[in-house]
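Every protein chain of the complex appears in place save one, which is left out.
To keep things simple, chains are lettered A and B as they appear, and every chain counts its residues starting from 1.
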Amino acid sequence: MGQDAILDIVDVEKQYGAAQALKGVSLRVERGEFVALVGPSGCGKTTLLKQIAGFENPDSGRIAIEGQDMAGVPASERPTSMVFQKLALFPHMTVAQNIGFPLKLRARAAEEIARKVREMADLMHLKPEYLGRFPRQLSGGEQQRVALARSMISAPKLLLLDEPLSALDVKLKKILQAELKRLHRSLGVTFVHVTHDLEEAMMLADRICVMRGGEALQIGKPNDIYYRPADEFVAGFIGETNLLEVEVTEVRADSIRYRGPDIADVDGTLPRALAAEAVTPGPAKLMVRPELLALAKDGERYPSAIAAEITETFGKGGAIQFRAVTPGGQPLVVEVPGTSHWPAKLGDKVRLGWMKRDIYLLQARA
Amino acid sequence: MIGEGEPRSWRESELWAKALPSVALQSLFFLAPLVMTVLLTFQETRSFMLQWAWSLKIWTDIFSKPHYWTVLWHTLWMSALCVALCILISLPVAYALATRLQSLSGHVKVLITFAFLTDVTLKTFGWVLFLDQKGAANFLLERIGFPPAMIGFLYTDWATLLGMVYNLLAFTIFTIYLSVASIDRSLILAAYDAGASKWRAFWEVTLPLCRPGIWTGAVLVFLLSVGVFLEPKVLGGGKSPMSAELIRQTFETRVNWPLGAALTIVLMVVAVFVILLFSRVYSLRRYGAAV
Partner (left out) sequence: MRRVGQERLINTILYGSVAAVLIFFYIPIFTLIAFSFQEGRYLILPFQGLSLQWYGELFRNSNAATALWNSTLIAFVAMIFSTILGTAAAIVAVRYRFRGKLAFLGLSGAPLAFPQLLMGIVLLLWFSVLGRWLDFHTGLVTAIIGHVVYITPFAMIIVAVQVFNFDASLEDAARDCGAKPWEVYRYVTIPLLWPGIFSAAIFSFLLSWGNFYLTYSLAGSARTLPTFVFSGIATGSSPLYPAMATVVFIPGIVLVMVADALRRRAARRLV
């Protein structure tokens, strides 16, 4: 694994005055990967990006790119390129001058620069007539492409993106997200992408790093994190979820016995693999995603089920979301595929069932 | 977010290289001379020569001669009037510049800037020619058929005041303009939406938000006006000297450096004291109103 690591972050710490922005973060990125850094504001994801880019240096820890320690190496000399949140296109230069700027700094010949600029513009689907215009004359989406072109013209080893799509409207965002995916596939450049849009992270990334309070809580494939989150926070952060209070009575090598208020389970056991390592006898949380709960029709049998009353309904077009509450007062969210004839309505008393393979048992928060 | 106009954290060499020149300049040629001036107040003169002898003679002199203090009082009073007039005149002008006059505002600003930057002696001279008995004002008045009202205006305190306001008006126009221009229009619209009349909105929203500009302008004008001597001497005829003229005399004609130094320090200290006094009253009132 280690041989092809293009970015190696080891135990990086960063303090700003009294606040500790990064508390010992480690991350290894393979060549050609698309890694997303997500987390609530203030979690340190942008700070981490700054350390990788070289705009700041960590107080302790090590950052290596292709095996080379980057300590003391300024941003201008690192093989990284950044796409800024506000794009940072030079307003006094034309689009062509913006894109060609990195090459100009490397003292390349004018014809070579012009040729490469055209190549980049083609790659980014930028019309040639835009090359002579100024950034302010282009639309938001087009400006994004210019920023991407500029960052890639110098063939960087690492492309760092600081929430570049966060200011765009939904339609444009979807188009550019697809563009990013396409670019990543065709160029094979390693992407490190900071975003607060979870859907975006799940769609684009090979691996996601969830951060909070300066720490990396979980690093893994999107599906792994989604179905087997490290703790309650990650579970709730990565998507909507249900967390039911349960009590673990026994932990064996290959199974777990549990029971929960209001939960009707056929045998009260779970395979050990469906529980986090840290789970011990005592209080725990049973996590099941809203789309994996089913509204049981009369007569249908499920291995586990719970009764609830519908308190709110939301029609989301392609899906319908119900909010319910158990007799014990626990809130639940259920999502079913959209149909024209809704399976339940406000106030209905329903039975929600799930398959055992669709849950995950988490350690209850201390 | 990276580089979003946030102040960057402290980095040694880059910062020092940029900050040092002006720090050096102001320390060497502003702070140090001030300190030396204070030191001078503790020296003496004997037969027009400075003696470096440490004594409190000058200070006892100053506190025992009422003349200096009457002049100081007169200076403070004139400066206060000057501030009041400047603010009063600037308010409508700055407001108009910021909220009406969209296309013309640039040209008006150019005109004001040019007038501000021209030589103060030339402008004062121009006023003398205008206000003189046989000057332009009376000439024009007679032409229209009015009696020459400008007799006895020149060479009075009023003329001095006119000159002071004239030279310092640009400052308050500028500071108040900045305040008004930076008011978020949506605040005023919110006031209208809540049912306020135009006047009420102005009184409750716009005016309070101008306060920083008014205050900054007032402080600036006050400090600058306590040090004027051209206007009282030329427009006022030298009949009612202000502190700065007194100070100038001590240096030029009487060559009594320690005395001049002491008068200078006294003037600055009193001016700052007055400002602090007012700011105390001002903030007390604000808290009082909030309570």
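In this text, a contact is a pair of C-beta atoms (placed from the backbone, for glycine too) under 8 Å apart; a residue touches a chain by one contact, two chains touch by 3 or more.
What you are looking at is a predicted structure, and each value in this text was computed from that prediction instead of being measured.
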item	value
Touching residue (missing chain; options B:A19, B:A190 or B:V281)	B:A19
Touch criterion as defined above, residue of B:L56, B:A84 or B:L111 at the omitted chain	B:L111
Chain not shown: contacting residue from B:Y68, B:Y155, B:W215 or B:W257	B:W257
Residue numbers in chain B that touch the chain omitted from display	1-11, 14-15, 17-19, 21-23, 25-27, 29-34, 36-37, 40, 89, 92-93, 95-97, 100-101, 106, 108-115, 117-130, 132, 134-136, 138-139, 166, 169, 173, 198, 219-220, 223-230, 234, 244, 247-248, 251, 257, 260-261, 264, 267-268
Contacts of chain A with the absent chain, listed as residue ranges	53, 55, 74-77, 80-82, 84-86, 88-92, 101-102, 105-106, 134, 136, 150-151, 154
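Keep in mind that, in the parts below, only the chains that are shown with their structure count from here on.
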item	value
Chain centre separation (chain A, chain B; CA means) in Å	58
